[in-house]
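A single protein chain has been omitted from the complex, and every remaining protein chain is retained in its original position.
Showing chain A:
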Amino acid sequence: MSGLTHLQRLEAESIHILREVVAEAANPVMLYSIGKDSVVMLHLAKKAFAPGRPPFPLLHVDTTWKFRAMYALRDRAAENAGMRLIVHRNPEAEALGINPFDHGGRHTDMWKTEGLKQALSLHGFDAAFGGARRDEEKSRAKERIFSFRSASHGWDPKAQRPELWHLYNARLHKGESLRVFPLSNWTELDIWQYIVAEGIEIVPLYFAAPRPTVERDGMLLMVDDERFRLRPGEVPVERSIRFRTLGCYPLTGAVESEADTLSAVIQEMLLTTTSERQGRAIDHDQAASMEKKKREGYF
């Protein structure tokens, strides 16, 4: 009998993790960001609990600044999975009108970091699935699959529990919670291969198409709606672009590309010479910025 392929092994491991949380946590939730990783994670959850539905809701921590195409897929995917979708927008950020044009780093802090903490506390979730992978960034390489957070949602690298074999310790005191990463051992290429193999629907923005863009601070930004503030002299230009990673549209850099099929996208990914997080403005803030954000409670 031939052994399992690497994708089969990864799939089996992720399903095991998803079920373990459902068996041990009191009130789990799946964070759903509509990117390709969370789409794969949702797909795995459907498999793990078939023929039933995944026994937890989806949570989207919204910033109101995502691409329109992301909102469209979000609502459709939740409905197809038969799962409850919770959308949380930080009311404080909403009241203050926090936006990526005026508020820089505060935009991510308030909408995402604070918004996430609020939503988890509000609903009393004790375990939250996230789609992060260890290959994304250096400080993630040593992240646990079950990542322990204090009652204030803080991440202390020294307080993380050793993970042996496939035994995960999900025990918590009141107020403490877990972030659980079922895709920890997947790489970007694994994700793409799995999307191909399983025929998973992803946001069309991952495929090249003519879209209105402006070039700003070395990044190619898409003018997704009328809220985009053009600087003096800026005129949207139609370019054939696609995105390697998706976030708030005014903060997410596109790449010029003609790749409009999955194989063409993967081909470009393999031939390209920059890693996927480079398209995200938030990582350029400072050295070791991701680790700092994690300590503060960013996913």
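FYI, a residue touches a chain if its C-beta (ideal position, glycine included) is under 8 Å from a C-beta of that chain, and two chains touch if they have at least 3 such contacts; residues count from 1.
Everything that follows uses one rule, which is that contacts and distances are computed from a predicted model.
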**Q.** Omitted chain (choose from "Nitrate reductase subunit beta", "NADH-quinone oxidoreductase subunit K", "Carbohydrate ABC transporter ATP-binding protein, CUT1 family" or "Multifunctional fusion protein") - UniProt protein name
**A.** "Multifunctional fusion protein"
Q. Which residue among A:Ala48, A:Val180 or A:Cys248 touches the omitted chain?
A. A:Ala48
Q: Name every residue on chain A in touch with the hidden partner chain.
A: 1-13, 15-16, 19-20, 22-23, 47-53, 134-135, 138-139, 141-142, 157, 160-167, 169, 171-173, 176, 184-185, 187, 189-190, 193, 196-197, 263-264, 266-267, 270-275, 278, 287-288, 291
